[in-house]
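As you look at this complex, bear in mind that one protein chain is not there, while each of the others sits in place.
Note that the chains are named A and B in the order they appear, and that numbering of residues resets to 1 at the start of each chain.
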Amino acid sequence: MPSFTLTDVGRDLWVENFAIDAASVESPSAHAWSVTKRALRGGRRDGVDLIQVNNGVFTFSIVPTRGMGLWKGHLGGDRVGWDSPVGDGPVNPAFVNLMNWGGLGWLEGFDELVARCGLENNGAPYEEKVTNPDGSERHTTYGLHGKIANIPASFVAVHVGTEPPYEIVVEGHVEESKLFAPQIRMTTRVSTTPGSNRLTVRDEFLNLKDAPGEMQLLYHWNFGPPYLEEGARFVAPVKVMAPRDAWAATAIDHYETYRAPEPGFAEQCYFFELQASQADGRTLTMLRNKAGDKGVVLRFSPAQLPAFTLWKCTGGLKEGYVTGLEPATNYPNPKPFEKARHRVVALPAGGRYVAEMTLEVLSTGQAVAAVEAEIQAIQAQATPTIHRKSTEPFGPQD
Amino acid sequence: MPSFTLTDVGRDLWVENFAIDAASVESPSAHAWSVTKRALRGGRRDGVDLIQVNNGVFTFSIVPTRGMGLWKGHLGGDRVGWDSPVGDGPVNPAFVNLMNWGGLGWLEGFDELVARCGLENNGAPYEEKVTNPDGSERHTTYGLHGKIANIPASFVAVHVGTEPPYEIVVEGHVEESKLFAPQIRMTTRVSTTPGSNRLTVRDEFLNLKDAPGEMQLLYHWNFGPPYLEEGARFVAPVKVMAPRDAWAATAIDHYETYRAPEPGFAEQCYFFELQASQADGRTLTMLRNKAGDKGVVLRFSPAQLPAFTLWKCTGGLKEGYVTGLEPATNYPNPKPFEKARHRVVALPAGGRYVAEMTLEVLSTGQAVAAVEAEIQAIQAQATPTIHRKSTEPFGPQD
Partner (left out) sequence: MPSFTLTDVGRDLWVENFAIDAASVESPSAHAWSVTKRALRGGRRDGVDLIQVNNGVFTFSIVPTRGMGLWKGHLGGDRVGWDSPVGDGPVNPAFVNLMNWGGLGWLEGFDELVARCGLENNGAPYEEKVTNPDGSERHTTYGLHGKIANIPASFVAVHVGTEPPYEIVVEGHVEESKLFAPQIRMTTRVSTTPGSNRLTVRDEFLNLKDAPGEMQLLYHWNFGPPYLEEGARFVAPVKVMAPRDAWAATAIDHYETYRAPEPGFAEQCYFFELQASQADGRTLTMLRNKAGDKGVVLRFSPAQLPAFTLWKCTGGLKEGYVTGLEPATNYPNPKPFEKARHRVVALPAGGRYVAEMTLEVLSTGQAVAAVEAEIQAIQAQATPTIHRKSTEPFGPQD
């Protein structure tokens, strides 16, 4: 498998521009795939590295400068992602101040197809009071969704398979580490095969410490039109569901369907335990359009990502009409709440945690129907419990 | 009108260096004007874009990386601007932390001839207590003078007129926008004509949201020597004036004149409603030197910028001996104070707000006298009200 290292700070290796395609590596693949890398200039994206993968059918971009997040995808004429109010992203983390707006500064850079949330904390911001040795006090804010999406990758490489299915892999390392704090290295491998409608994100988190550590992890997958629209539906094999709050509870009877864009609409969140297939222990969720001929599917294992959040943010089209499908190790409550409910991952010294997801983009009614049937089969294993109010241990009891 | 686009992140367009002059575009203008653009390197200015406009007589620089602020001007041998303690600006926003010093971090980058203050808030920093859904609390700091001066422009272009008066225009777009927050695009046009002693800043603010929004806007024009000196004078057609606080009130009888540099001198602020000319609804203010042979004039419309603040900051020469002439939509009190007094601009969905100002640089006694006469004529329309103490609704009642 030929490999091309684009960034390796340990060896002071840096490639300014890079492009390969099926022809240049004499790939026997039938698909005209390509991988390019360049640095963006101007505006808030100045200095951001962008890797674009085109597998011949499905294209997507990866942002090493933003913690190896996935920025946008396209399949056929359809955009896979959303229109963030941020506008001129991807935003260089140098221009993001996580401490702005009482710890909501993360939103300054939030425009990705998928942003990882963590690792020290994720979810809503919270504040802790710290007492100094001399008795004085200070306040520490832990910001929304943590740090990892704003840490530039220290290592980036592209690997290309020489045998069928000629897999294309973009590897990246991101370290969230400093003295007196978590020290975790994420090694991500984002892969696809030429001609497919899929990509797989496989992340390994290594505790670099000599001592035990912990982490939180949430994958903030975000989709707008054409998958999201009035009458679009969320489909998932539910074990238990609870609305996040009273506002979400008001819409409990139609949480699976989406409304048209409504300027000023406040977000609604639903927390899930999903059922896994008895066959392979895996599960899947889908967002499909109204007609049922377009869909995006996430496949993953609840053993790795046991907490799932559905984020419905159907404000105006220009305000970020978007829905989040969020497989995670925890719900996006403030970390102390999650910690008390044992939803923080413990990592032994030198320990590892792996999470893997596949995104599948569907463009026919047949494909959507097949996935619905697949989900229904898992759902049929057991009757779901639907809480009508916010409920422990998912969130504060209403 | 030939146009040269220098930055357009939407099209991934970026021009590293740029230079045109009257000769290169075969301009029939009699003046040897030029426009250049380059990226600065080193120190805190590393990576900052700088556009320099020379209209043949008057030169000034624009900083796309700092929200299209104007950095410095020169006319004849005179510097139009001030000596900021910052020293090695213009400072890349990547090195400015707006949350430093309890929300005074904005000062880390403050060295411009004019910095725009806003748009979500401007004025003094303030703190709000936020209660999380789980009942926990956190504190949100809104920093001094907001965000816009530290947002890099997403679009920059230079336009050159081919017919008299051969106008030179630098256009820039700056977006202050993110999810769950204001989404405003500023389109600025900074223009001058070859051979003139003027520049005009015309800003249009567009609410990108599908829902109503709001904004605050203050133009922090800053002048030091040779316009500011002992015995220099501020001249304006006053309708109402109130000192900001008890300290400013102590100098109420000579608020119009300036003192020599005094190390450690604390700033004094005065809030004004200005009179507009009955003829055209416009007004003007001037800072003139003691001899009355040099002056800087701001012309604008109180209908657009109804609140005017005079900032007298006459500390030591090396500490920022400077005065601010600040046309605005509000006074620089904390936003909640201004909001309660209806001095926050409401923007309907898709709505626009326009503000325009002309800076005129005077270099003869005749020109200064003419402007004084012009101001006097407007002043003569009505007797000014001078409050001797800080007074509602300008500020907290003393």
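Just so we're on the same page, contacts are C-beta pairs under 8 Å (C-beta built on N, C-alpha and C of every residue); 3 or more make two chains touch, one makes a residue touch a chain.
Values in this document were obtained by computation on a predicted structure and should not be read as measured data.
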{"item": "Touch criterion as defined above, residue of B:7, B:29 or B:92 at the omitted chain", "value": "B:92"}
{"item": "Contact partner of the left-out chain, one of B:7, B:27, B:141 or B:391", "value": "B:141"}
{"item": "Contact with the hidden chain (one of B:18, B:101 or B:180)", "value": "B:101"}
{"item": "Residue of A:7, A:55, A:222 or A:283 in touch with the missing chain, whole complex considered", "value": "A:7"}
{"item": "Residues belonging to chain B that touch the chain removed from view", "value": "40-47, 84-88, 92, 94-95, 97, 99-104, 107-108, 110, 124-127, 139, 141, 244-245, 261, 263-264, 313, 315-320, 333-334, 336-337, 395-396"}
{"item": "Interface residues of chain A (partner: the chain not displayed)", "value": "7-10, 12-14, 16, 47, 65, 93-94, 97-99, 128, 130, 132-141, 143, 147, 151-156, 175, 177-181, 183, 185, 208-211, 349"}
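In this text, only the chains that are shown with their structure count from here on.
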{"item": "Geometric centre distance via CA averages, chain B-chain A, whole Å", "value": "41"}
